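What follows is one structure encoded as structure tokens, with my remarks underneath.
One protein chain is absent from this view; the other protein chains keep their places.
Order of writing sets the labels: A, B and C. Residues in every chain begin at 1.
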Amino acid sequence: MATTPVAPAPKAPKLNRIGLQILDYRGGKTTLCAGCGHNAISERITEAFFEMGIQPERVMKMSGIGCSSKSPAYFMSRSFSFNSVHGRMPSVATGALLANKTMRSVAVSGDGDTASIGMGQFVHLMRRNVPMIYIIEDNGVYGLTKGQFSATADIGSKQKTGVVNDLPAIDICALAIQLGATFVGRSFSGDKKQLSAMLKAALAHQGTVLLDVISPCVTFNDHEGSTKSYKYMQEHEEEVGEVGFVPFFEDISVEYDANTTIDVPMHDGSHLRLRKIHEEYAPTDKIGAVKLLNESHHKGEVLTGVFYVDTQKQDFAQLLNLVDEPLATLPESRTRPSREVLTQLMELHL
Amino acid sequence: MATTPVAPAPKAPKLNRIGLQILDYRGGKTTLCAGCGHNAISERITEAFFEMGIQPERVMKMSGIGCSSKSPAYFMSRSFSFNSVHGRMPSVATGALLANKTMRSVAVSGDGDTASIGMGQFVHLMRRNVPMIYIIEDNGVYGLTKGQFSATADIGSKQKTGVVNDLPAIDICALAIQLGATFVGRSFSGDKKQLSAMLKAALAHQGTVLLDVISPCVTFNDHEGSTKSYKYMQEHEEEVGEVGFVPFFEDISVEYDANTTIDVPMHDGSHLRLRKIHEEYAPTDKIGAVKLLNESHHKGEVLTGVFYVDTQKQDFAQLLNLVDEPLATLPESRTRPSREVLTQLMELHL
Amino acid sequence: MTPTQLVAESQPAKQAADGSKRIVNDFSIQVATVNGSGSQSANSVLLRSIFRMGVPVSGKNLFPSNIAGLPTWYTIRVNKDGWVARKTEIDLLIAMNPETAKEDVLSMKAGGAVIYDEGLKLNELRSDLIFYAVPFDQLTVATGAEAKLRKLIKNMVYVGIAAQLLSIDMASVEETVRKQFAKKVKAAELNLNAVRVGHDYAKSTLTKQDPLAVEALAADHPRNTRGKIIIDGNAAAAMGAMFAGVTVVGWYPITPSSSVVENLIDLMKKYRVEKDGKATFAIVQAEDELAAIGMVLGAGWAGARAMTASSGPGLSLMAEFAGLGYYAELPGVIFDIQRTGPSTGLPTRTSQADLTFIAGLSHGDTKHVILLPGSVKECFEFGMECFELAEQLQTPVFMLSDLDLGMNNWMSEPFDYPEKPISRGKVLSAEDLQRLGGFGRYKDVDGDGIPYRTLPGTDHPLAAYFTRGSGHNEKALYSERPDDYENNMLRLARKFDTAKTLVPKPILEGSGKEKVGILAFGTSHWAIIEARDQLTRESKLATDYLRVRAYPFTQEVHDFVARHDRVYVVEQNRDAQLQSLLKVDLDPAFAVKLRSVLHFNGLPIDARSVSAVIAEEEGVAK
Partner (left out) sequence: MTPTQLVAESQPAKQAADGSKRIVNDFSIQVATVNGSGSQSANSVLLRSIFRMGVPVSGKNLFPSNIAGLPTWYTIRVNKDGWVARKTEIDLLIAMNPETAKEDVLSMKAGGAVIYDEGLKLNELRSDLIFYAVPFDQLTVATGAEAKLRKLIKNMVYVGIAAQLLSIDMASVEETVRKQFAKKVKAAELNLNAVRVGHDYAKSTLTKQDPLAVEALAADHPRNTRGKIIIDGNAAAAMGAMFAGVTVVGWYPITPSSSVVENLIDLMKKYRVEKDGKATFAIVQAEDELAAIGMVLGAGWAGARAMTASSGPGLSLMAEFAGLGYYAELPGVIFDIQRTGPSTGLPTRTSQADLTFIAGLSHGDTKHVILLPGSVKECFEFGMECFELAEQLQTPVFMLSDLDLGMNNWMSEPFDYPEKPISRGKVLSAEDLQRLGGFGRYKDVDGDGIPYRTLPGTDHPLAAYFTRGSGHNEKALYSERPDDYENNMLRLARKFDTAKTLVPKPILEGSGKEKVGILAFGTSHWAIIEARDQLTRESKLATDYLRVRAYPFTQEVHDFVARHDRVYVVEQNRDAQLQSLLKVDLDPAFAVKLRSVLHFNGLPIDARSVSAVIAEEEGVAK
């Protein structure tokens, strides 16, 4: 019988439901500016995938070009990453997803990458409802090219140089809802709680998730007169509804007040719980959602939260009625028709 | 004293206010299919410019690529025409307009040219409110490449081959309003009266005019199951408001009922008169207009009429505060700074 | 004329008045009509009926860039020697288009024959042609076809008339029609009846005056077409892609490439949907060509065999992505069905003018592998080979076809089923990684410049890597180091050298010992083989001919130029593009031997345009 005292075992690192630790979800050292909103978002993404227990190797990280588009290098190094060309990531992501629909796809873009050069592909990605998470790290400027206005810069907002933007901002969220995205929300890189909940809910959704995350550029757009600065967001952020999320692997019987809270059962069994804050908030009403967003501009509010969610609409892979296995690795027996087929075809042309 | 009977003088052709006859506005012989909606639109454009008495030489006809984009060759041969590349006419038109803002610009595009390959440039054209008339001859298919679906094809609509479109249609009008166009309407190539009134009002507007004109493709999309056929339009067209127009050079004191009719004074002194048909119709309310359009899809109606008009917003040329004369032909004295300026600059770099 | 006359006792078509000898199986027929008139199936019946008699034919459609109502010319060349290139002279004109009838007739060479609608009075235009007036509308009415079908049926009437005048076997015509309308028996009868009406009319009313005639080739005749197929290159290329096991297709319609994917869609729906109705493929009509190739590269990266098909303007739009594919080393297949540029150019005319542009498609030091099919059979074979090479070399591979090859009707031996199994190139599995203990995505392990890759989803902690179009080192980590960049670029150059050993080798015709050589690629082939025959027969000039089938050039190309005194480079563009690439790659000492034969008016090149220039330059012209 052991009487000698045993040294206390070193505290084991927290493991997620598939037995991995947060370290398994980390990426490379960031090369973005200290304080850049993008870095905070990378953190939230890392946590969300860790907490939802998603195997890193089952994830594709897609991006275009920009400071924001660099960020996939700074989270989840064990996932497959594709940093493509400026504004055209949506097509690359679509192709990759069709090649292997069993993978999770998380895409990071910027407001310039999406709303300027990328607008054409963005519109059609939303329209197809390709199953993936599309995150716009929105700072209202082109960070990597040193601070020119992007198409999400608000009219009247000032550059450091004093130059004023005189073109209306494009509301990416209103646009996405209008075009067919099935999970659309806005958050703020500084809003840890909300962003985390939204990211986890996004992982539970089947279809295109569009998250417009205001992410201040500390170097070129965090000054007085900017409407994408930390200060401005702290002063003008208006939550339409508090975002709660109960993952499928947790106890769902958590209490909630059905009068004030909308419960949205997600595709994977998780539940999205949205507690009404804004009176007109109705996250399953497409027309209302667009109206709400359009009105917010007049009020000068920056609405955040999940604006619209549709868990019924078929995603693009379903529309194409693909076989269950990844197209990429189907065996020759299923991709090359038989000798007889060729003979048949030849006869047709005799 | 003449007693011999004089032969009656041949009836003189009708002249417009600048003394030109309709012949001066005609174009080349069409090479489009007999019965193509595009031909009817060319007719209406010809009439509108004739009746408004616009000097053909003061007009730039811009287009992309497609059957629709060919049509500028079939009206107003005395105007300057630029048939550019597929989907990228907006940038060409913008450049031309900035080079000479004193010209009228009328652009013809197709639903493929605009909503597929052209979406990126279209969005940014609307956003800039470039002063021009942008007409989409919308048939829901790619006519010139033999009938593939375009992005305005309604979900569920059938191709001749029986193939069904399973992607949602993009409502170009809702999009244009959302993005900043200041005169947005929809019409039908078969609706002579409405289209004529809208085109004339368009000519009186200062800013981007977006007209989505349903224009059936008799060869590839005029069959049962198409939602862009003559038959379908006759059955589903719903006017939001009757469009009336009183040009500046005519007597404006025409009676109208202020309760049922909205009078919009246009930039050139003309008046747009919109008689409410749809109860929720409010053509100066941006948010309402978008809502109205979104709702119409659920009802399966094809709304036509002027959905939105804003006569106050500055157009792009005004935003850029350009000199009054065309930039294209400014004399060297105004475009090449003096010798002293160069000396100054050199000193700065000594 | 009354129906009774139609069934009048038939008389045998008389011989040409002057006993001039008959011209058998060696002439061309041109049907002048307007597009949208539905003459296509009639022309096809005419073509295939002759083909069915064992006689070599080719059919070329010259159509306008619009949908209906503009002049269209369909030319059928009948040639016992098997020459199928375009022939400039027309022997029999079927003038169905009032608008062009006059010019069509005036442009014929003396002695030709013209079938026309009597209303047009074309016979008054020239006295040196043979004219056959036909009351088409009356005959069409006489077929009893309902009004709305008459426009179509009318075409079948001229088939009957031509059949009779050219003594085309009516049994063959009947078989052809029945096969063509296999699924629509009523339509078949209707059309057959129309053919008969035309045939009977000719038989009863027209006096054969021209020397043209089709005669079935003996079963054992070396050129008997039995067993051959007739198909267009785009249909063949689509088959190639299907048998290559393509799974992801992104495309955007554009003439003349649309039919590649449209054919592919039909094939895949038929042969690549499984019992449970699910598809082993995804074909997406993209919003434009940038998206189309983006999808292809994304899919290729994720491990799929992916492709797109387009033409000039689309290829221009793919430039940026093409460079990404080269530098990030992504497999992908791009078919470029060339049309006449620059810009929109002549969308319905043929050309070979994208070659140099594609060879270096994108900014920076970018180089691409290109396959150059010359026949419909090669459209099928290279259509498969492209995918093998793209995955073996991990780079975009282009196939340059053209409108002539892609959209016209060509005879061919039936295609062979691929014997070698699909190989997916250097892909590492989780097991491999376990064994190797990791890998360097851009490391040249084998010395051939081709690195190893893993596919997204490979279940191993060391499987993932970062793909980017920016600078990277062997481990696929971001790098701006001068040495990393230079080494990587040198490896890519090595990989391109490896490509030379893998692409299809050129094909030599001739003894290989002649002084004069001819170099060419693609559809110029058909004009060249006929031109070589002309040169030997007419000018006693023997030539060797090497048909280049890929870029980069293989050693054989260099050797060929080295071995000959003068080498004529024949191509269908203005800027001598193949010659330019040769000048860059060949030992300059040999470049001096190159001469140009160019043809670039939008029409397929003809034999005479080749033989005339060569005979002239060689001083053997008559």
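Keep this in mind: a residue touches a chain if its C-beta (ideal position, glycine included) is under 8 Å from a C-beta of that chain, and two chains touch if they have at least 3 such contacts.
Being a predicted model, the structure only gives us computed values, none of them experimental.
One of C:G345, C:G425, C:P461 or C:G510 touches the chain omitted from the figure, and that residue is C:G345.
From the set C:P222, C:P588 or C:G619, the residue in touch with the chain omitted from the display is C:P588, counting the whole complex. Screening C:S423, C:S470 or C:T501 for touch with the missing chain picks out C:S470.
Within the complete assembly, B:V85 is the residue of B:V85, B:A176 or B:V213 that touches the hidden chain. For chain C, the residues touching the chain absent from view are 64-65, 312-313, 315-317, 319-320, 322-324, 326-328, 340-349, 351, 353-354, 356-358, 360-367, 468-471, 480, 482-483, 485-486, 489-490, 493, 573-575, 577, 580, 583-584, 588-589, 591-592, 594, 600-603.
Where chain A meets the missing chain, the touching residues are 31-34, 65, 67, 70, 85-87, 116-117, 119, 142-146, 148-149, 151, 219. Residues touching the missing chain, restricted to chain B, are 24, 55-58, 60, 62, 72-73, 77-85, 88-100, 102-103, 120-121, 123-124, 320-324, 326-330, 332, 334-337, 339, 341-342, 345-346, 349-350 (touch as defined at the top).
Assume only the chains that are shown with their structure count from here on.
With each centre defined as the average position of its C-alpha atoms, the distance from chain A to chain C rounds to 45 Å. Each of residues 116-117, 119, 151 in chain B touches at least two other chains.
Within chain C, contacts with two or more other chains are made by residues 287-288.
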